[in-house]
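A single protein chain has been omitted; all remaining protein chains appear in their positions.
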Amino acid sequence: MRDRVAEIVDSDRFQWMIVGVIVVNAITLGCETSPELVAAYGGLFDAVDHLALAIFAAELVARLYAHRLRFFRDGWNCFDFFVVVVALLPAAGPLSVLRSLRILRALRLVSMVPSMRRVVTALVRSIPGLVSLTGLLVLLLYVGAVIANDLFRGTGDPRFADLGSTALTLFQITTGDGWSDVMRDLMVKQPLAWMFFLAYLLVGTFTMLNLFIAVVCSAMESEVRPAEDEVLAEIRALREELSRR
Amino acid sequence: MRDRVAEIVDSDRFQWMIVGVIVVNAITLGCETSPELVAAYGGLFDAVDHLALAIFAAELVARLYAHRLRFFRDGWNCFDFFVVVVALLPAAGPLSVLRSLRILRALRLVSMVPSMRRVVTALVRSIPGLVSLTGLLVLLLYVGAVIANDLFRGTGDPRFADLGSTALTLFQITTGDGWSDVMRDLMVKQPLAWMFFLAYLLVGTFTMLNLFIAVVCSAMESEVRPAEDEVLAEIRALREELSRR
Amino acid sequence: MRDRVAEIVDSDRFQWMIVGVIVVNAITLGCETSPELVAAYGGLFDAVDHLALAIFAAELVARLYAHRLRFFRDGWNCFDFFVVVVALLPAAGPLSVLRSLRILRALRLVSMVPSMRRVVTALVRSIPGLVSLTGLLVLLLYVGAVIANDLFRGTGDPRFADLGSTALTLFQITTGDGWSDVMRDLMVKQPLAWMFFLAYLLVGTFTMLNLFIAVVCSAMESEVRPAEDEVLAEIRALREELSRR
Partner (left out) sequence: MRDRVAEIVDSDRFQWMIVGVIVVNAITLGCETSPELVAAYGGLFDAVDHLALAIFAAELVARLYAHRLRFFRDGWNCFDFFVVVVALLPAAGPLSVLRSLRILRALRLVSMVPSMRRVVTALVRSIPGLVSLTGLLVLLLYVGAVIANDLFRGTGDPRFADLGSTALTLFQITTGDGWSDVMRDLMVKQPLAWMFFLAYLLVGTFTMLNLFIAVVCSAMESEVRPAEDEVLAEIRALREELSRR
């Protein structure tokens, strides 16, 4: 019985059916953003939504039954589980924001289509190599925010009113969006503000650049390494062959 | 007869003549954007345009006659065919926008100059490797737009009025242009809007960065691979030589 | 006695204790940016700050005693020394800006956590390779500022009022933030201003791009080189082995 269910839920036809349900549900959730469409077909959208949720829940139960707790060893399954459980929570009162998150179900598409799955797996695998540099950037942001708040709070600029706003403004500066406007506004009251901005931009951008290069290099290494290893193995085999004669 | 025509249309002199016609036509089409020049030389521009179109049409017929249906196997020929046929359609009424597209003929220059042709061929070949990541970005844009529309529609900001506008605004945020202005406008009414922007920027930029790295790596691989293969072939030949003795 | 102290200050437990003090101190310094928190717990923050400083000073003295002048051979130690000494200076009168710099102590975290230390060491090592190109960029900025000041001072635009402002504006243009606004404002009075902006953008961006590529390439080289050297060593060993027979 368990094998029979596993066979069905792992079959291609079943998976493509689920993909179909995901796509249809994503479209109706998109349509629900339009008041006109909701006025006209609101009942239909709700019905599709409930039906899709029921199908996902049934699918999840079937997969849990088929694979038992091994199910949770795969990160993708955990994601599917999380998305469906969130949708089953009562979306009322303080949890009403969860209603917006229903569309996250559309991301299940990623876990169903193998080529997208590979791309995201590659993305996730590149994260550990970035932890140190990201920690450094967060530390720079914190230190910079404390200094900037101390220097510029007195100007009354709302972008430097408290530590949170200052950190947000410094993050904006790091992305390079409108940093000159922020600086020129401050320089009216504090003519030397440009020194802080210049220093922060140079340190921040240089660190970001190196973060980027570290990612490129490690990606490149995993590309070049195997080729080199193949060459080395070949030469060593040759050497061994010769010494055996 | 067919061979004779093929010889002519494939000759260098003929091709350079066509390049000349393309350049002259591109210039007159550029001049037509100036009302003063049109008032003075409008008739001349129209004459050049009609003449160029006639030459292109004749060239196309000659090449079709010479190469028969093999003509359509080359993507560049299909492009030439498309551009000329579009120009022959009556550019009136609902099709008047096609008149603007006459200048696309200037892009025929790319198909006539070998070095540009190589560049564009390389560009086009890099597309398949990007399909999965682009699909992921479009999915993120759709999911992000549904959530952002749900969260921010109530603020009355026209940039989040409907699903299309929201998607356009999120695309703008992904390119990093003026994202802080959009965020600060929203934070007046929804002080927690920064959480969505930060999350979307980080996920979006990280995915884009990886898309970029994937392109660099695959380009690099096709650079490094042949060199490695040469080394391997050399070592294997050496090994075989030794074992034969 | 000296060995005993060295053993203690180099022990893992002692180092983690210092990390703890750094983190607590960084948090209280962050809290001091909020007037409400200072009003409520100002005394506590000051006490923590003084205690942390005392601990850092004691640690420094102990490490100086244990390692003697070898202590200053390590750049990280010099950084620790600098940060603590700055904090001990009287932060009053013209030196009151130093009070803001107390938070720099949080950067000691980098010198205590090995993985961050490696990242920053890598960053610092990449600097010498950039000196020539940075010099070129500074020279371009200076030459560009003198020309731009000469051309645009007459327009009365405060962004081109003196050499310093002009250099700051050109730096802004190089980062690509709002360069079109600056240009359009100037073009009202000097319609040909776009020629300078186009030339400066192209030269500046092209140089920056090459600076970036130089960094990537040298990072890549240090990645590829060792692998190549390994292969070469292997082949040479094989060759020697054969000639010895």
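Chains: A, B and C, in written order; residue numbering restarts at 1 for each.
What we mean here is this: a residue touches a chain if its C-beta (ideal position, glycine included) is under 8 Å from a C-beta of that chain, and two chains touch if they have at least 3 such contacts.
Quick caveat, the model's predicted, so the values are computed rather than measured.
Across the whole complex, the hidden chain's contacts among the shown chains comprise B, C. Across B:R2, B:H50, B:R118 or B:K189, the residue that sits in touch with the chain not pictured is B:R118. Residue in contact with the omitted chain (choice from C:V19, C:V84 or C:L201): C:L201. In the complete assembly, the contact with the undisplayed chain comes from B:L104, out of B:V5, B:V19, B:L104 or B:L139. What chain C contributes to its contact with the hidden chain is residues 131-133, 135-136, 139, 142-143, 145-147, 149-151, 153, 162-163, 166, 176-181, 194, 198, 201, 206-207, 209-210, 213-214, 216-217, 220-221, 224-225, 228, 231-232, 235-236, 238-239, 242-243. Contact between chain B and the unshown chain involves residues 26, 29-30, 33-34, 97, 99-101, 103-104, 106-107, 109-110, 113, 115-116, 118-120, 122-123, 126, 168, 171-172, 175-178, 212, 215-216, 219-220, 223-224, 227-228, 230-231, 234-235, 237-238, 241-242.
One rule holds for everything that comes next: only the chains that are shown with their structure count from here on.
Note on chain A versus chain B: their Cα superposition corresponds to a rotation of 90 degrees, in steps of 5. Central chain by Cα centroid: A, whose mean Cα position is closest to the mean of all protein Cα atoms.
Averaging C-alpha coordinates per chain and comparing to chain B, the farthest chain turns out to be C.
One simple way to say how far apart two chains are is to compare their mean CA positions; for chain B and chain C this gives 40 Å.
Each of the following residues of chain C touches two or more other chains: 231.
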